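Only one protein chain is missing; all other protein chains are in place.
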Amino acid sequence: MTLTVNDLRVHYRTLRGEVRALDGVGFDLADGEILGLAGESGCGKTTLGKSLIRLDGRMRHVGGTVTLDGDELPLSDDRAMNAYRFHKISLVPQYSMSALNPTRRIGRMIRELLASRGVTVDTDELHRRLALVGLERDVLDRYPIELSGGMKQRAVMVISTLLDPSVLIADEVTSALDVSNQQAVVGALTGLRDKGLVTSMIFVTHDLGLTSHIADSIMVMYAGKLAEKAPTRTLTTEPRHPYTKMLIGSLPQVGARYKDKPLSGIEGSPPSLLNPPLGCRFRDRCPLADARCAEEPPVVEIAPRHSVACWKAA
Amino acid sequence: MLTLDRVTKTFRAGAFGGGSTTAVDRVSFEAAPGELVSLIGESGSGKSTIGRMVLGLTRASSGSLTLDGEQVRPGKDFYRRVQGVFQDPFSCYNPVFKADRVFALVRRAYHPGVPDKEWADRVEKAVRDVRLDPGQVLGRYPHQLSGGQLQRLLIARALLLDLRFLVADEITSMLDASTRIDVLNLLAGLKERGLGVLYITHDLSLGTYLAERTVVLRNGRVVERGDTQKVFGNPLHPYTRTLLAAVPRLNEPWTSAEPVEVCAFHEGGAPDTDLYETEPDHFVACAGLPDCGRTSA
């Protein structure tokens, strides 16, 4: 098991109180596994990704443990985490392509970054890795503005994985890209995993269609909690949680037409995590909800590797 | 009826500079009342520039844009009939004012004589029409509302005018899958009321979900257009095929695009046009194959 997350709770401090962005999430990430993390905005998926790397000033680790390759990560100790960041666990953030310094050539930026981490660059290795994600080696001599969004995103991926981390977290890396670039980025990510440069990966996105192409298993989150986790095929074809079902139902497929069969979204919006409601958090939007849902449903493994937090799923 | 006839937009680089780029190159298509036309292209294809030209926010360098036979001319009278909704709902609202100020602006410009009570009723009706609860959204600041709510308020705003045509530029790309489809269904509702809609998107599956007709753009030029089912049921241009193949589908692996063997444009006798009509309401540009007489790059 590369990564084991156990009952992780992370809260945000705000002026109005604590926002329980992650409220007891647990899962395992096997060696070589790509886990897709899906859910609406505000469900805690970005918070989860960030917590594994660095808690920003407003975030507080309230409970739970994260074990990476047998070591427990010192989540709340910013200094101690330095030993793991980039070396063992790496993050490609959502807007990483705009994070490239516009006044530096890509190559120089990489050298400076590695120097600051006390690592020297193996130029041949760098070239090999660029080729792996489908980039020419001359991108090293170019400025960020000369690259397309997809190329920048792939360059950042190469930088993030230079030290062969155990876990790479890709946070919405494809959201701002066109379909052909999405395909290239997803291909590059899979390539990094297949070559063993990254042991395992967490692919955060709100696009279930795209996730199904890259992920071995998918975890759906809702309001800071796990709703359902299953192997990709199972989750997309036989979802058990009503939220997963509705999420998949709201996904227009190529060829689906409003004229023939209008799709429907999910009414309402996720609850505020400042004072989350008791019981099942999806209750208010759930068509199946009844009195029992006032009690919080536990996460139950209804089939091997298929866990659901819903009273109606069993 | 919105008609674009060989519309071109060239941007100069620098006010006194000599360089220029052509963002939109001789684009022609029509959108009839009660019809939704989707304009599909990747970033840099010029699709948003076309939307801005239809709205009169950017002037075309050449060619003509007409609505019901009249030239597009920005001004009060024009905006009574044509409105737009844009990509980023948060950027569409002036952050220092309450969100419902967008209604007040419409009132000031178009309905100054309407009494307060009647106007409030109209606003409330429009807000209900987009399936929002007036008590929940009126009197709030933009940052207190969600993207989906803001986007729907903008559609409600357009409903307060005698609207004939709506330009919807990537209106769902910032929304979650769960709310995205509701906003699209609203567009379908508008269309059924007899409005013409130009839906600009990079997401092919969303475009095909609603549109009667589709225009595929690449580098400012139309590569293929016509009836949606014909264009995507039988794509003739290699770019359309690539685009179609790149769309991620649930549980179906990516397939590589089927290569185009024969350029339909030249096969059709390469008449002196930009697009060749291969079948009724299905136009295609030169495929740019190595043995083509000319290329449409």
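Going in written order, the chains are labelled A and B, and every chain counts its residues from 1.
Heads up, the rule we're going with is that a contact is a pair of C-beta atoms (placed from the backbone, for glycine too) under 8 Å apart; a residue touches a chain by one contact, two chains touch by 3 or more.
Going forward, contacts and distances are computed from a predicted model.
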{"item": "Per UniProt, the name of the complex member that is left out, chosen from \"FAD-binding oxidoreductase\", \"SusC/RagA family TonB-linked outer membrane protein\", \"glycine dehydrogenase (aminomethyl-transferring)\" or \"ABC transporter permease\"", "value": "\"ABC transporter permease\""}
{"item": "Residue among B:63, B:134 or B:288 that touches the chain left out of view", "value": "B:134"}
{"item": "Chain not shown: contacting residue from A:103, A:237 or A:272", "value": "A:272"}
{"item": "Full-complex contact with the absent chain, from B:40, B:67 or B:92", "value": "B:92"}
{"item": "For chain B, the residues touching the chain missing from this view", "value": "15-16, 52, 55, 57, 74-76, 79, 83-84, 86-88, 90-98, 100-110, 116-117, 119-120, 123-124, 134-135, 138-141, 143-147, 149, 154"}
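As a working rule, only the chains that are shown with their structure count from here on.
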{"item": "Separation of mean Cα positions, chain B and chain A [Å, integer]", "value": "31"}
{"item": "Parts of chain A lying in touch with chain B, wherever the complex brings them together", "value": "40-41, 149, 178-183, 186, 206-210, 212-213, 233, 236-237, 246-248, 250-258, 262-266, 269"}
{"item": "Contacting residues of chain B [partner chain A, same complex]", "value": "42-43, 146-148, 176-182, 184-185, 188, 202-206, 208-210, 232, 242-244, 246-251, 253-254"}
